[in-house]
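In what follows, a single structure is set out as structure tokens and then discussed.
In this view, the complex is presented without one of its protein chains, the others remaining in place.
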Amino acid sequence: MSTSHAAHPDRLLPVDSTTRAVARRLLAHVEDLPVISPHGHLDPAMFVTDDPFPDPTTLLITPDHYVTRVLHSAGVDLADLGVGGSNPDVDKQAAWRIFQQHWPLYAGTASGYWLEQEFEHVFGIHPERLNTDDPDDIYAELSEVIARPDFRPRALADTFGLEVLATTDDPLDDLAAHRTLAADPTFSPRVLPTFRPDAYTKMYNAGFAENVEKLIDVAGDGQTGYAGYLQALRNRRAYFLDHGATSADHGTHNADTTPLDDATAQRLFDKGRAGTATRAEAAAFEANMTYRFAEMSRDDGLVMTLHPGAYRNHSASAFARFGADTGHDIPFALDYTRGLQPLLSDFGENPDFHFVLFTMDETVFSRELGPLAGYYPSVYLGAPWWFIDEIDAMNRYRAATTGAAGFSRYSGFIDDTRAYCSIPARHNTSRRVDAAYLARLVGEHRLTEDRAADIIVDLIDSSPRRVFKL
Amino acid sequence: MSTSHAAHPDRLLPVDSTTRAVARRLLAHVEDLPVISPHGHLDPAMFVTDDPFPDPTTLLITPDHYVTRVLHSAGVDLADLGVGGSNPDVDKQAAWRIFQQHWPLYAGTASGYWLEQEFEHVFGIHPERLNTDDPDDIYAELSEVIARPDFRPRALADTFGLEVLATTDDPLDDLAAHRTLAADPTFSPRVLPTFRPDAYTKMYNAGFAENVEKLIDVAGDGQTGYAGYLQALRNRRAYFLDHGATSADHGTHNADTTPLDDATAQRLFDKGRAGTATRAEAAAFEANMTYRFAEMSRDDGLVMTLHPGAYRNHSASAFARFGADTGHDIPFALDYTRGLQPLLSDFGENPDFHFVLFTMDETVFSRELGPLAGYYPSVYLGAPWWFIDEIDAMNRYRAATTGAAGFSRYSGFIDDTRAYCSIPARHNTSRRVDAAYLARLVGEHRLTEDRAADIIVDLIDSSPRRVFKL
Partner (left out) sequence: MSTSHAAHPDRLLPVDSTTRAVARRLLAHVEDLPVISPHGHLDPAMFVTDDPFPDPTTLLITPDHYVTRVLHSAGVDLADLGVGGSNPDVDKQAAWRIFQQHWPLYAGTASGYWLEQEFEHVFGIHPERLNTDDPDDIYAELSEVIARPDFRPRALADTFGLEVLATTDDPLDDLAAHRTLAADPTFSPRVLPTFRPDAYTKMYNAGFAENVEKLIDVAGDGQTGYAGYLQALRNRRAYFLDHGATSADHGTHNADTTPLDDATAQRLFDKGRAGTATRAEAAAFEANMTYRFAEMSRDDGLVMTLHPGAYRNHSASAFARFGADTGHDIPFALDYTRGLQPLLSDFGENPDFHFVLFTMDETVFSRELGPLAGYYPSVYLGAPWWFIDEIDAMNRYRAATTGAAGFSRYSGFIDDTRAYCSIPARHNTSRRVDAAYLARLVGEHRLTEDRAADIIVDLIDSSPRRVFKL
């Protein structure tokens, strides 16, 4: 048995010994259940080619903005880590040395916990060795591990117990990889596409005009303008449904969902394509589209996930150098109550419409999300996500939403990850946090242990299947 | 002794055994004190007629939007529960079956805890039986219980230890029931009216014009327009004071309190009566009236309670079918600091003006309410209310307000209930949560146990008497 604290069987469980014993028993019900991952950012092609991962830096550092941002905060230039394709000739081993020199900075962070778990449980490297060993030795050892046949993407899927994995895909993606995997009898996980149309709704981003023109051309059934655009979106959703998709994902700026009449929408759409829409007009169009996507979900049954409230690419200078998704999307305050009112008044009473709400603004947990999900049969509480997919925040989430919404409105855990090897750690974390929370309720005589055991299985296994229509 | 977790003497107390022992001792000082309920929504007529409750569904489910919203979130049609008079012929026993089938969904919710306590302590039914027994059997058993003489409203008032109960009343209510009860030497609880003028201040709601016309006719002393309106409100407040009222309750949309000069107020008032006020004008008038009610409270001594920040009747479709107070009032972010500045600058320094602030937006606990109540002698911290009248939120409230405001600015517990049988459970919960919180402070050597014992008696018993001028 490992002497690492990262392998301690009681990690993340409550310190009080009586409660810890309850938590242990609850955890035992779910710790080995398969992994269901209804939202994430892996590339499905990796399971088609099943190539070995190229090197430790490319696997663990460069593409993971959770990891690179910590280094950046310490003054490391993202170019030295190869972020955003900024430096194609980056020295991978030198990047690893930078990472390992800064390893103490990860203490206490969510990424630090995941990485420790990965080193311990996936790579077989005692995490304390990152403090003591030469980085080049660790790099060499990791390089050997990822060269092994049992470390190919498909083999890891088995090791990780992966049953369902959803990817996030452009509406015009041909979904060839998904098709190939679905047709492959030797590959058992379900790898499902997710319809993510953000690039076609944000007039304020570069590429909007080109994107929608192509969309209408490809899928508009010969219609033009706003009508063709809506028709093309409907058609591509149908295509995704045909390829196994069960959900559509929407990362909007804010939570506004005010619909526009067709004439107004057409007028704004034309301005957006001409590049003459004001920021307010672009926002109004985006809000209208959130409403329209709910309407489409009502009609075609795709689960709708929504996550507004991130100021994307906050550092203009870094965005210019490294592009999007490089660690400086910063949350801001959300107003779900007023924002969602038009959408929910029209579609929210329908139990077949599944509407999963995510946030990075914890203030909405008890103020808005609990009350909304505890009333509307369509509304589900997305798992705490991104910056708040973190041990203490996950606990606060339960403590803040359960009083109003109970446990039945939970989406199931969402890893949302680009880091394949972090999947077991993330799912295991959520299982431990839920065991800890439920054990406290048992200890306070608010639940019987039997009922808590039912609940934890429901949270971990049944909820994501039910909510994401798997 | 019951084997139910709902009867465990240590329920809601801290799990750490040393702290739990302190909490037990603190709780013993207050657990059996009488119930003082300075704000709620019961019908005083029930104590006049003292009729038996008609059936379990009407007593426990239909009128309680805390209970029905959980069922609604699971897809139950509110009409099947008889909500809002939508379905006068609803099958009460079938509604009970629906409730009991969904009983597991209440686990962890505030309503679930209250209901368990009611089944255990009021009805004598082990709450686990709701999971195991036939709903028709439970329904029959409950029907027998509520037919007993010791289950009439007056008998229960004794059982519950009810000393003071405030109701919430329309300004034009004749308060006949209150008068009858006050004159009845055989009935000991004080049942006090509360002046609630919301229907006369919100131009954006249906009925405003008719309401104010009637108000001015009845009580305007022959004056007309805005002056007659203010005079009528003053007169009706005097009438309430004559009938024992000690407080006036105000459920505003937001926290704005900017006063208007008389000419502007008159102009907006005329537009409101004509139905031509814009939303902004209606809001400005409502803000002015919050200020005016503070002015009246300064003059007549009625305690002023304020609870802005709920988006009323959020689901337009449900409102159309079922009317108000059916579970979809949803909180939104409050700004007490800027909103209350005009009112507090003019009246806040007066210790005889009692101004109790409620919120469902926990963010104002440490940011605004603690700092306001810790300075202004008029401002009191309303107990956590509605969605946050919940075990963990009550704990967060103490932890977030005590550092800035201590314990002396607390309003005392407010049950705000429409569910008569939940009163003991709600008050007992608040006593347990306060015992748990204080025991932690003792355990951390921040308070002596003797001082904690003084404080808990003050919180539970003296605070509501002092703040509500009882």
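Chains here go by letter, A and B, matching the order in which they are written, and residues are numbered from 1 within each.
The definition used in the following text is that contacts are C-beta pairs under 8 Å (C-beta built on N, C-alpha and C of every residue); 3 or more make two chains touch, one makes a residue touch a chain.
Since the model is a prediction, treat every value here as computed from it, not as a measurement.
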Which residue of A:39, A:69 or A:196 touches the chain not shown here: A:69
Which of B:306, B:333 or B:388 contacts the chain that the document leaves out: B:333
Among B:18, B:49, B:159 or B:224, residue touching the chain not depicted: B:18
Hidden partner chain, residues of chain A it touches: 5-6, 8, 10-17, 69-70, 72-75, 104-110, 112-113, 128, 311, 314-318, 327-328, 330-333, 360-363, 387-388, 390-393, 396
Residues of chain B (touch criterion as defined above) contacting the omitted chain: 14, 16, 18-19, 333, 335, 337-338, 341, 344-346, 348-349, 351, 363, 366-368, 370-377, 379, 399-400, 402-409, 440-441, 443-448, 451, 454-455
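In the analysis below, only the chains that are shown with their structure count from here on.
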Chain centre separation in whole Å, for chain B relative to chain A (CA means): 39
